[in-house]
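Yeah, one chain of the complex is gone here, protein chain that is, but the others are all in their spots.
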Amino acid sequence: MFNDLTLGRNTQQKAGLPLGVLIMLVLAIAAACLFLIKALIDFGSAEQPLVTLVASNLAQSGVDNPVTAVLLNFRSYDTLLEVAVLLIVALAVMPASTEQSKLRFISVSVPTERSFVLEAFLRWLLPAIVVTSGYLLWTGAALPGGAFQAGALLAGAGILLLLAGHHSFNFNAPAARLLLVVGLAVFLLVGAAVILSSGIALAYPQAWAGMLILVIEVAATLTIAAILVLLFCALQVEPPRAKYEGPKKEEHS
Amino acid sequence: MPISDVSSLLPLLVAIPLTGAIFSVLINSKHGQVLTGLLAALSLVLVICAILLGLPSEGLQSTAAFRYPLAGWQAPLGIALSLDGFSALLLTLTTFLVTVLTFYSAYYFSASPARVRFWPLWWLLVAGINALFLSADIFNVYVTLEIIGLAAVALVALSGNKAGLTAALRYLLVGLLGSLCYLMAVALLYHLYGTLDFAQLAAKADSNPLSWAALALITVGLVLKTALVPLHFWLPHAHGSAPAPVSAILSALVVKASFYLLVRFWMEILAPAVTNDALMLLGILGGLAILWGCIQALRATRLKLMVAYSTVAQIGYLFLLFPLLMSAEGVSESQLAAQHQSALAAVSYFIVAHACAKAAMFIAAGNIIHSLGHDDIAKLQGMAKYMPLSLFTFAIAGGSLIGLPPSAGFIAKWLMLNVAIDTHQWWWVVIILTGGLLAALAIFRVLDLAFIKPEHASEQVVPDNWQKVPVAMPLSGLALALCTMALGFNADLIIDLIMIGGGE
């Protein structure tokens, strides 16, 4: 079932599993799902002790949004490890080359084919995206929002910048590598520094909790945005150029 | 809240490797990364020594595990780290192997451009493994499983050739599927019991259809990650095509991490939902794994593939733990607890013995590839003359895998046989002995070729592309192999450690 992975681009599609196996598979999965559904329905709903616990401790968490409180205070360790997961993926897809590490992070050049509409649009859009991203980050303390949402939006700005063609990013540059780890590093630093006041790792002193969470989130936003742009660069397959030439020539003429 | 001295050291075991990863991203010069690696390994060793010294001696058996409530929130609201005898043993093993392999990798990757990405991924993998052994929260375990899975895949893909990348992709898909099965079980357990903490779940768990479903999902997911026959198909190629230090840690520790979780769930967290039939089923699969893995190892044409298939067989031995936990009629609670303790001690011993031996074997195989540029078993004839240390390492580690006295492998199998006989399950004795015999055949096939001279003078092959490896590389393998011997003489150390904190 996993031994015949096909990419389907150049190899002719292999015939799948024999029909008998498929039917057995469907029956087995259907039986398992039915058992699960029946068990779940028979059980009904349960008491949820964490509902009251989260509500009663929300005031001490430093934020008003319960989801943010869980993510960055009650279960902040999960989020710390989640940032590490993102770093792993960033490292896995990063182009490996030692020479590039001396080049600059952002290089500017004039592309051969310019898209004036996108360029003009970007002048308006980019500042708005950056401000909106900052707002999402700030509002995460009270309303839905937070580091990941803000980072994703910021990454969108980076991707638009890439598509316009003037800028290219080199993620082996020292500045880029700093961006990739700053989220994890600040999280770790804050987590360790609070030991001085509370004696326990990641336990923010109540008066500072809101501030420290914001500091962690700002760093995480930068890292998340950088990693998402890196993922876009790494997964970008050379687009078939011929298809785009048609409409652009009309534009120039 | 008061936290005892040992507990306060626990977060360091995760923080140190993470810091190591950050610094190896920032400072990506060759010496900077090696220095970071050695410093991180050294501080891990210091921390684990401090923890071991702080553990209660065998006289004072404390029943509660050491706990550290992260962020100051007690479970179920927060996440706790916990440590008992079993996890302390695995953490010590991890630290020891990581230290030796870090030393080895410093040489292995010295000329390779892959080192830039190897070092940060290596430390992230170590952080994931330590975090998994320390975690006391079932959702947190999911995140650590993903760290381990993704970092392992990224390390396998470092080889960069098509076979390696395909193996990595298959490994990744299997790993993601396994994690999702596990996550579904987490959703069910949280719905059922309203907590994610190990100890609180263990106190609340009972036998009902939803618990069975959760246990089944967890078992399928983790067995997929542990590569028990018949879900082992991804392992040989993933372990066989990775760089040597990566293969070593994958075989020695990564598959053990998911096995460790299985033991936690079956013996502790969901123990009331476990039935004798289910235990027997896992045992039968384990028995099949031993035989199938050994036969495939005999048929393998590449050395690393042979070692990888031997891992499939050795995983089978680990799963013999489960039938040995079966409760017979008329056995009292305390007798059953003692039986569980001795079965767990045997399997822990097996984990340690196999981890050291397998890491040594992959290092030896890595040296052979480094020197010859291939690991075709048929072309190894007479190579003992050129690589005496590596083949000597291979022979000692092989002896431990077969279970020859006085190696650790022998003691492990001896302990296991004892429990099997005590519980009147003589058929496992037959399987364990057959497995040892088949493993001996596979290993002697290689040694036989390597240590004899070619029969005809015309076949005297001078190895092409001969490259001498730095002497530190075979030496680190030899150190591990000799450890399996040393452990054979000091069995009490490990067994005493397991007993701390109940182990169960």
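Quick notes
Note that the chains take the letters A and B in the order they are written out, and that residue 1 is the start of every chain.
Note that contacts are C-beta pairs under 8 Å (C-beta built on N, C-alpha and C of every residue); 3 or more make two chains touch, one makes a residue touch a chain.
Here is the rule we use: contacts and distances are computed from a predicted model.
Note on the omitted subunit: UniProt lists it as "NADH-quinone oxidoreductase subunit K", one of the names in "NADH-quinone oxidoreductase subunit K", "Nucleoside-binding protein", "ABC transporter permease" or "Acyl-CoA dehydrogenase".
The chain that is not drawn here is touched, among residues B:Val47, B:Ala168 or B:Val419, by B:Ala168. In the complete complex, the hidden chain is touched by one of A:Leu17, A:Ala59, A:Leu103 or A:Met211, namely A:Leu17. Residues of chain A in touch with the missing chain: 1, 4-10, 13-14, 16-17, 22, 25-26, 29-30, 32-33, 36-37, 40-41, 45-48, 50-51, 54-55, 66-67, 69-71, 74-75, 78-79, 82, 85-86, 88-89, 92-93, 148, 231, 234-235, 237.
Not every partner is drawn; the one left out touches chain B at residues 139, 142-143, 146, 149-150, 153-154, 157, 161-162, 165-166, 168-169, 172-173, 176-177, 179-180, 183-184, 186-188, 190-191.
The rule is short, and it goes like this: only the chains that are shown with their structure count from here on.
Once the centre of each chain is set as its mean CA position, chain A and chain B turn out to be 31 Å apart. On chain A, the positions that touch chain B within their shared complex are 2-3, 5, 35-36, 38-40, 42-43, 46-50, 53-54, 57, 73-78, 81-82, 84-85, 87-89, 91-92, 94, 96-98, 101, 174, 177-178, 180-181, 184-185, 188, 191-192, 198-204. Listing the residues of chain B that touch chain A in their complex gives 1, 3, 11, 15, 18-19, 21-22, 25-26, 28, 68-73, 76-79, 113-114, 116-117, 120-121, 124, 127-128, 131, 139-140, 143-144, 146-147, 150-151, 153-154, 157, 166, 169-170, 173-174, 188, 191-195, 208-210, 212-213, 233-234.
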